[in-house]
Structure formats: C-alpha cells, structure tokens
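Have a look at the structure below, then the notes.
A single protein chain has been omitted from the complex, and every remaining protein chain is retained in its original position.
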Amino acid sequence: MTEPTTDMSGLRRARQRTADILFSRDREDPWTQRFDVVLILMVALNVVAVILESVATIRADWGAYLHAFEMLSVVIFSVEYVLRIWSAVDNPWETKFRSPTRGRLRFARTPMAIIDLFAILPFYLGLLVPVDLRFLRVLRLLRIFKLTRYSGSMTLLFQVLRQEARTVGAAMFVLLLILVIASSLAFIVEGDAHPSGAFSSIPATMYWAVITMTTVGYGDVVPATALGKLLTAVMAIISVGMVALPAGILASGFSAALQRRRDEVEDRIEDALADGDLTAEEQAEIEDLVGRLNVSPADVRALMTATRRSAGLPCPHCGKSHWAAPWRGGPVRLYGVKSSGTTFGTS
Amino acid sequence: MTEPTTDMSGLRRARQRTADILFSRDREDPWTQRFDVVLILMVALNVVAVILESVATIRADWGAYLHAFEMLSVVIFSVEYVLRIWSAVDNPWETKFRSPTRGRLRFARTPMAIIDLFAILPFYLGLLVPVDLRFLRVLRLLRIFKLTRYSGSMTLLFQVLRQEARTVGAAMFVLLLILVIASSLAFIVEGDAHPSGAFSSIPATMYWAVITMTTVGYGDVVPATALGKLLTAVMAIISVGMVALPAGILASGFSAALQRRRDEVEDRIEDALADGDLTAEEQAEIEDLVGRLNVSPADVRALMTATRRSAGLPCPHCGKSHWAAPWRGGPVRLYGVKSSGTTFGTS
Amino acid sequence: MTEPTTDMSGLRRARQRTADILFSRDREDPWTQRFDVVLILMVALNVVAVILESVATIRADWGAYLHAFEMLSVVIFSVEYVLRIWSAVDNPWETKFRSPTRGRLRFARTPMAIIDLFAILPFYLGLLVPVDLRFLRVLRLLRIFKLTRYSGSMTLLFQVLRQEARTVGAAMFVLLLILVIASSLAFIVEGDAHPSGAFSSIPATMYWAVITMTTVGYGDVVPATALGKLLTAVMAIISVGMVALPAGILASGFSAALQRRRDEVEDRIEDALADGDLTAEEQAEIEDLVGRLNVSPADVRALMTATRRSAGLPCPHCGKSHWAAPWRGGPVRLYGVKSSGTTFGTS
Partner (left out) sequence: MTEPTTDMSGLRRARQRTADILFSRDREDPWTQRFDVVLILMVALNVVAVILESVATIRADWGAYLHAFEMLSVVIFSVEYVLRIWSAVDNPWETKFRSPTRGRLRFARTPMAIIDLFAILPFYLGLLVPVDLRFLRVLRLLRIFKLTRYSGSMTLLFQVLRQEARTVGAAMFVLLLILVIASSLAFIVEGDAHPSGAFSSIPATMYWAVITMTTVGYGDVVPATALGKLLTAVMAIISVGMVALPAGILASGFSAALQRRRDEVEDRIEDALADGDLTAEEQAEIEDLVGRLNVSPADVRALMTATRRSAGLPCPHCGKSHWAAPWRGGPVRLYGVKSSGTTFGTS
C-alpha cells in the first residue's frame, strides 16, 4: 500500500525538480544553467533558420536539413510546454498555481505560457488546416518572444512603457491630430497634381504624411505644388519636435526608474554598513537584491565606496581613509586598468 | 403667481442639471459618463467618415449614408453647443459666467467653446455661401479638437509647451538663422546647376533646406556640385544636433512637470500619513488630487509605500515592517499587483 | 569761457542719453523701446527683402523699391554703428570702454560691435571693389545676427554650447572616427560598383556617409552590393545612436542650466519671504533678477507659492492657508481659465 505513495512521491519529487529547473532564477544550479543555454540556443537557431529558409537558393539546397531541424524544435518546445504545464503547480515563486486543474489553467493564461504555446501551435494547426506555407514559416519567428523570459532589462523597459503610457499616449494623440490635419490639407492642396494617385484620398495621403513626419522621407511621394511644399516644410518642422517627444519621455522615465533602483540598493548598502563593516550575509543579500533589480555591478561598487567614504570608514583594500587617497597619487590610468566607470575608491 | 416661479425654477433645475452633465468631470455620474461616451464616439466616427469619404469609390457607394451621418452629427453638435451656451451660467466650476448675457458671451470666447462652434459653423456657412465642397468636408476634421477636453495629459503637454516656449523659441530662432544662411549659401553655390529650378531662388532653396535639416531627406532635390555637397554635409551635421534640441528641451520639461506633480502628491501623502494611518477621507482627498493632477496610480502606490516605510509604519497587508521583508523572499512583487515600475513594498 | 564747457556738457549729455538708449535693457524707457522696435523691424524687413530679391520675377518688378530700401537700411545701420562707437564710452553697464580712443577700439572689438560692422561693411566694400552682386546681396543676411542682442534665451543656448563643448566635442570625435572608417570601408566595398563615381574616392564616399549617418538619406547615392548594404545597415544602426547623443547632451545641459537659474531665484525668494512678507522693494529686486536670468514668470509664480506654503504663510489672495485649499474644491478648470503651468496656489 505504501508503494503507490512512494511512487507518487517519486513523481512528485521529479515534478518539483522540473519546476525548480524550469522556473528558477538561481544561476548556480547547473541543470538550470544547461536548460537555459539549450533554450536560448534553440530559439536563436530557429530565428536564423527561418531567415535562411526564406532565401530561395538556401531553401533549395538545404531544405531537408532545415525541415529536420524544425521537427526537432517542435519536439523540444512541445516537451518544454507540457513540462511547464505539468510542473506549474510546484512553481517555487508563485503559490496561486497550486491547484491541479485551476492552477494549471491559470498558469496557461500567463503571458509567458501563451508565448510558449504560440511557439508550437502554428505547427500543429498546419497539420490540421491547410495554411499558406510561407506564412506558417514566418509564424515560427514568434519563438523569439521566448527570450523575453531572460531579459531583466527588457522587463524594465516594458514597465517604463506602461508607467509612461499616459504621457506617451498624449504625445501620440497630438501626433495623430497633426497627422490627420496635415493629410487632409495635403489632400486638398496636392490632390489633383499627382496622376499617380499618391494624394487621391486622405488614407493614401496619410502614407506620405507618416513617412514625412517620422523623417523617413523615402521620396517616392513628394509634394509638387508650391503650396504643398510650404505645407510639407511646416509639417516637417513641427513633427520633428513632436515625434522625438515620446522617445524623450521614455528615456527620462527609464533613467528615473534606474535611479530609483540604484537608490534602493544604496539604502540597503547604507543600512548594511551602518555598523561599520559588511558581513558575508549582508554581502549575499545585497548581491541578491542587485540581481533582482538588475543594477549594474559598476554602480554597486561606486555606491559602496561612496557610502564607506561618507561614513568615514577605511578602504577595505588599503586600510587607509578614502579622503586621503584620491587627491594625491597618479593621474587616471588608461594603460592596463579595467577602468571602472567611477573614480571613487581607486586604491 | 407662484406658477411661473415654479416653472422658472423647473427650467432652472433643468439648466443646472445640464451644466452638471456637460461641464462635470465626475466620472461617477452615469449621465455624464453616457454623454462623454456618445461625444467621444461621435467625434471619432466623424473623423473616420471624413477620411473614408475622401476615397472616391467609397464616396460613390456609400455617399448617401455618409451624408445622413453628417446631418445627424451636425444636429447633435448643434444641440450640444446651444445647451452649453444656455447652461454656461450654471457652470459649477466657474463663477464668472454667471451673468445671463455677459457671462454667456464671455463663455463663448473660451477656447473650448470656440472649438465647439467651429465644429458646426462650416456646415451652416456652406448653406449660405457656396464653398468648395472638398474643403468643406475637410473642415469637419476640426471636430477632432473637441476631444482635447478629455485629455488631461494633453493639457499638461500644452502647459509644458507654453512653459518652455522661450527656450524652444530660442532654439527655433537659431534653427531659422541656420536655415536662412544655409539656403542663401546653397542658392549661391547650386543656383545655376539645376535646370529644374530647385535652387533658382532663396524661397525655392528653403524647401530643400528644411527637408534636409529635419532629416526627412526626400531626395527630390539634391546638391549637384562638389561645393554644394560639402555644404550639405556640414549643414546636415549641424542641424541634426540643433533640430533635436527643442524635442529634448520639451522632454526634459515634461519630465520635470510630472516630477513636480508627483512631489505634490507625495507631500499630501506624507501629510496624511503623519498621524500614523490613512482615513477614508484622506484616501478620497488623495484620489481626487491624483485624478486632477493626472498622476499615474502606479506612482501613487509607490509613493505611499515609500512614505510608510520611511515613517517606520507597518505594511497594511501583512502587518510587518517594510524594512525586514524586501531583502529576503522571492521575486519582486507589489501588493497583489502583477508588476509595477517600483520595487518598494515587496511583501 | 564757460560756453564751450556748457556746449561740451550738452554734447556729453546727448552722448550719455544715446548710450542709455542704445545699450540699456530698461524696457520702461519709451525711447529705448522705440529704438528696439525700429531695429528689430529693420532687420526682419532686410531678411525678407533679401529673400524676395532672390526671386527673379520679384526682382524684375520690384527691384527699384528693394534697392531704395537697401539704401535706407545702410543709412540707418551706419548711423546706428557710428552712434554706438561714439557713445560706447558712456556704456552704463561697462566701465572698460571709458577711455576715448582705447575704450572705443576695445568696444569695436566686442562680438556685437563686429556684427554691427559686418551689417554695413559689404555695402561699402561693394562700392570700392567689384564683387559678385548675388554674393553681396546674400551678405546682407548677416544683419540677422543683430537680433542676437535681444534674445536672452539664445545667449543661454550659446553658454550651454560652450559649457558642454568638451563632451559634445568628444561625441563629435567619435562620430568623425565612425565617418572616416565607414567611408573607407564603403570605398573598398562599393568603389567599383558605381559607374557614376559616387564611391570613387574616400572624400566622395564621405558625402554619402554623412547623408546616411545623419539619417537624411536622400537616396541619390545608395549601396549596390550585398556587402555594401550590410555595411550601410550596421552603420545606420550605430550612427542613429551616436548622432542623437550631442543633442541629448545639449538638452540635458540646457535643462540643468535653467534649473540652476530657477534655484537662484528660489533662494532669493526664500530670503525675501524669511521675514513673513514681501516688500515692494524685494518684489522689484526679484523681478529684476528674473528679468536678467531669463526665468519664465510661470516658474516664479510657482516658486513663490511653494515657498509661501512651505513657510506656512497664508495665500496673499484669499488669506487662507494653502494647505487647506488645494485638496478640496473643484477639478482643474479648463474653460475660461488661463491655466498656469502649475497647480500650486489656485485660490
């Protein structure tokens, strides 16, 4: 009677181990590392394969190999997807997927699970329904989104995008206003001067307006009348300022978000150094925080030295006060020094 | 004798209710909400209709329907305009429109009232005076400006534009200087090399100069001489820095304005939390302020948690001090919120 | 014997008055105002005249009038230049021009005096030496620089340019590096593929490289080989980041400079309000400082209210504390309110 229990328990341990490997962020575990390397490599190779397969000569010569690789990829990504659904209940970072059925369904609705599903779905759909082969091939590129799991900075980028969504949206609305008005004016002014029909309707004119306002300026459609040229010049000047605005707002938001993260690490470092030295445990905690917040190591080093110095603590390397050292000594070294981004605490 | 008074009073109540619906920003009132939805929908449909009507084939097939929709729109917007003028005296946010005649005239001169008038005026003018039909149609696009009423972020954008007007103006003046000088030099250098007449006068050359300096670069007019190419290269390098300057100044100004608003909310939160907890009334006040200042809810949440933490207050959810939690435990998470731009207050 | 003295003294008074009018920044003096308006108008009309004169048909029809206007302009600007040199010794803001000969020579070497000289010199040179008429006409555009005298913001712009010169220079040096290397590579890769000779030498290739790196992208010269296209794509990606860098640095520097000025005004306001109220004298001093530092009035109003509030002073308009008012009351008014760029202190 205990056997099935033991068996279940063995399966359970396997499931737990699988969840550890699939969902962990612990870079120390060798199996997590191996899994991550394989997955990243598979996605990268898939993207390269799709791009190469689109070249007619390569498809003719290497088609069979590319097809075999696609089969292999589908198998690997399918197994990965099934394992993720299966082990989601043991996800160590999330308790709301605990329930066997509901929890798994809930997990299947998370953005990353949907991305994983879309990586394999087109293949199985292609088996059932006849789909344009070229389109099907390109759909494989969706697999690239599986990499978002590994980019902490990209997560930050999306957070900033969401946070600044309202102001960026306002700038976009103003751009839409300018676009609609400029297109309409150009349609009235240039409408009859183009036998090609480039300004024959407002939607047609909008293509030209977007290409001009984003400063792409192909030149396949250009104003022909003097009034149209004046309108284009005014529009170019206004849009050059407005179009760069969303990017500027995003960049500022990005900087501010990074600064907030640095400040948080700084607070923690100050707290850790308050008692005069840094224990191994405190060091580990700070490193953990730094990893999770995606702060660059150079920043952390600078923050630590600055905190030490302002607290009047001696340099951990030379044992001397940091106030004494930096003003004397040699110039900033270029040769053979891995220059550090900061000038604090060169000992 | 009391009847007319009662009647007047009924009319007055109707007027007051109308003013409440038309001028209120109280999202809780269902009639205000319905009115706003109808207005936004009407404007959006109007813009789409004008754009579609400019396509010859659509106009041929659906012209009658589009005309009927235009009639309906004019009626709706006319009724709205008359109601606004009529009920302006009861505008709950403004006392200077109180006087029946003068107040209404004063109201009719406000920017939003003028926008509302321009949304219907072209139609009535078209009945009286024969106007080019195509131009008349496009004038309907002015209705899009009615939406500015609903965009708090856009209001902020215009405030920043006005606030930075002097510095942006200075950058624009420098650009104008460069434009005039570059056009004149190109006119001298390239003047005779273009049979098309693209450089035949300074105004003609200015079109080329603007298209180059804004980096649109259609390529319909390009320098032909070696000296002209050198001039173009120098001009492109200088202008690429100067042209991006106004956008950069605006983006900085925008960020600073948002920061000031966040600071104001922060001050208020600190004040509310000074006594150790947050009453329902204080919460309502802060929400009101947040709504009026157009600060994003994510920011507010972060500010509140940061304030709590620095005041040494316990987390309202877990009852623990916020200083203990964040360095241990799982990935970054905000109080039951999927993810946010900040990392404060991980529970 | 006293007569010449009186006469001299009369002349001296005239000179002093002239200096007051020409060099003053006192906008209250009606003669200074009139002189400024005439000068700005003359310069603007001169620029318009030169631009119009470059159009052949306008020159044919209106040449005589334009010539007469040019004569008038030369007379006015010559008189202005002579008066400036003559009265420089009485310049109220500068003591180093006091000496009759040396002081005047020193004054003649200041940037603004040189600009004033260059506004008239071409005309007199044209009388002596035969110069290309077209070139001479365009030289008149230099008069536009006389306006720099009136733009405080532009002065700030040039100060920021000078202050950030080293970092902008470094970014420019990196761009030069990329330009030289990209041009050389393109010359090797594309050199033989273009019968037009667009890539026949490194200098020729540099024109294409600058047009590409600044994202102008005329399209008159495009890569023809696959390797050339790859090189162009890489170059476009790198340069799009590097080219925007100088503008970004300048914009940041600009914002910082404006902030420093606001801070200085804020310091002064805090100082003035330290005793609880604002005397007329203090108000005048702050207005003077604001004028000299070119800070926008909206900023000043915000600073004053913020200072008042943080000092616990009552609002000068309503007599109530600013802490009480803002959280209650109505939403942000749009209709009929000259919105103020800030939300502090709406009473």
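The letters A, B and C name the chains in turn, as written, and every chain counts its residues from 1.
Going forward, contacts are C-beta pairs under 8 Å (C-beta built on N, C-alpha and C of every residue); 3 or more make two chains touch, one makes a residue touch a chain.
Being a predicted model, the structure only gives us computed values, none of them experimental.
> For the chain not shown, which residue from A:144, A:165, A:178 or A:273 touches it across the whole complex?
Of the candidates A:144, A:165, A:178 or A:273, A:144 is in touch with the missing chain.
> I'm checking contacts with the chain that's been left out. Which of C:85, C:136 or C:222 qualifies?
Spelled out, the listed residue whose C-beta touches the missing chain is C:222.
> Decide which residue listed in A:74, A:108, A:230 or A:247 touches the omitted chain of the complex.
A:247
> Which of these, A:20, A:220 or A:285, touches the one chain of the complex that we don't see?
Only one of A:20, A:220 or A:285 touches the chain omitted from view, namely A:220.
> Which candidate, C:15, C:98 or C:268, sits in contact with the chain we can't see?
C:268
> Against the chain that's been left off, what residues of subunit C make contact? List them.
25, 92-93, 155, 159-160, 162-163, 165-167, 169-171, 173-174, 177, 180-181, 184-185, 187-188, 191, 200-204, 206, 212, 215-219, 222, 229-230, 232-233, 236-237, 239-245, 247-249, 251-253, 256-257, 260-261, 264, 268, 271, 285, 288-289, 292-293
> Mind listing the subunit B residues that contact the chain we can't see here?
215-219, 248, 251
> In the complete complex, the non-displayed chain touches which residues of subunit A?
Residues touching the hidden chain, for subunit A, are 47, 50-52, 54-56, 134-135, 138, 141, 144-145, 147, 151, 153-154, 156-157, 168, 175, 206-207, 210-211, 214-220, 243-244, 246-248, 250-252, 254-255, 258-259, 294, 296, 298-299, 302, 323, 326-328, 330-337, 339-344.
Everything that follows uses one rule, which is that only the chains that are shown with their structure count from here on.
> Which is it for copies subunit B and subunit C: same residues on both faces, with over half shared, or different residues?
different
> In angstrom, rounded to a whole number, how far apart do the mean CA points of subunit B and subunit C lie?
29
> Roughly how many whole angstrom separate the Cα centroids of subunit A and subunit C?
Inter-chain centre distance comes to 41 Å.
> Give me the residue numbers in subunit C that touch at least two other chains, ranges are fine.
215-219, 248, 251 - these are the residues of subunit C that touch more than one other chain.
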